[in-house]
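One chain of protein is taken out of this complex; the other chains stay put.
Note that the chains take the letters A, B and C in the order they are written out, and that residue 1 is the start of every chain.
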Amino acid sequence: MAVKIQLYGKLKQVTGVSELILDAEDTDGLLKEFAARFPLIENLPCLIALDRTIVQTNTPIKAGQELALLPPYSGG
Amino acid sequence: MAVKIQLYGKLKQVTGVSELILDAEDTDGLLKEFAARFPLIENLPCLIALDRTIVQTNTPIKAGQELALLPPYSGG
Amino acid sequence: MMNQKIKNIFVKGAISPAFIGEKIAAHQSKTDIGGHSIFLGQVRADAVENKQVVAVDYTSYEVMALEQMVGIREMIIEKYSLNCMHVYHSLGRIRSGEICLFVFTSAPHRKAAIEACSETVERLKAELPIWGKEIFEDDSFQWKINQPA
Partner (left out) sequence: MMNQKIKNIFVKGAISPAFIGEKIAAHQSKTDIGGHSIFLGQVRADAVENKQVVAVDYTSYEVMALEQMVGIREMIIEKYSLNCMHVYHSLGRIRSGEICLFVFTSAPHRKAAIEACSETVERLKAELPIWGKEIFEDDSFQWKINQPA
């Protein structure tokens, strides 16, 4: 399934894009696809937000869900 | 020895004076004199400051020292 | 979460001291408040390898940050029985010496206000998707890494 993911912070800067379409069925698959597309940033720590909530374990992606890849936070 | 003591807060309000001359040789004697003069306020908790430092135990008073009777603090 | 009122915490650019003064003044009609606790984050001119930070450029995944903040706000207001809580975070380029974070908690007694403010600062640093890019005097940059408390 083609899913749109938003990129933020260093991930947006390094890839040069703020959104990306990847093919994935679940969040682990999404990370694998992302790492395949951008091998240089494979070692960057990153979190996945599914509908604006961080997912800690592999989670199936449903059509219409909001997905984002987030580097470690540094607000405040 | 005649010593001048300053009164603050509720002690000043209840006695109606901000300074008082009492006869005492040490801080315990001073408290006893004060209670004898103002029997109604005998039960008010109060601290003695000798040269702007609280004294916890009976301390001799020397000529020229600054003495004050202080009710419990309630600043801030 | 979706039926909670979502308050915006983001302001474009630095938070001005006059704005902070106005927010404090707005609480003088609330006479059941006994103590306010305020935390202000200010951009430091850190030196990294002889180059000095001149600004931090803040970006956020705003929709998510605001949703997360609803939960933090509710939990802390209830836990500490606060009269109120206000949080403002800058977006965009904030120069060294300028204020980028303003957390303001008010309660009948000091202990609740102080602990609520401190806990809010820790939680928003850990849980809100906000990123700071430190800009050096020669226009090079590095991504900020938050120190644990």
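Please note the rule applied: contacts are C-beta pairs under 8 Å (C-beta built on N, C-alpha and C of every residue); 3 or more make two chains touch, one makes a residue touch a chain.
Note that the structure is predicted; figures quoted are calculated from it, not measured.
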Taking the whole complex into account, name the chains on display that the unshown chain touches.
B, C
Of C:Val11, C:Ile33 or C:Ala126, the one touching the omitted chain in the full complex
C:Ile33
Residues on chain B facing the left-out chain by the touch rule are 6, 8-10, 12-13, 49, 52-53, 68, 70-76
Interface with the unshown chain - residue positions in chain C
17-18, 20-22, 24-25, 27-45, 96-99, 108-111, 113-114, 117-118, 121, 147, 149
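Note that in this section only the chains that are shown with their structure count from here on.
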For the pair chain A and chain C, the C-alpha centroid-to-centroid distance in angstrom is 26
Go ahead and note the Å separation of the Cα centroids belonging to chain B and chain C.
48
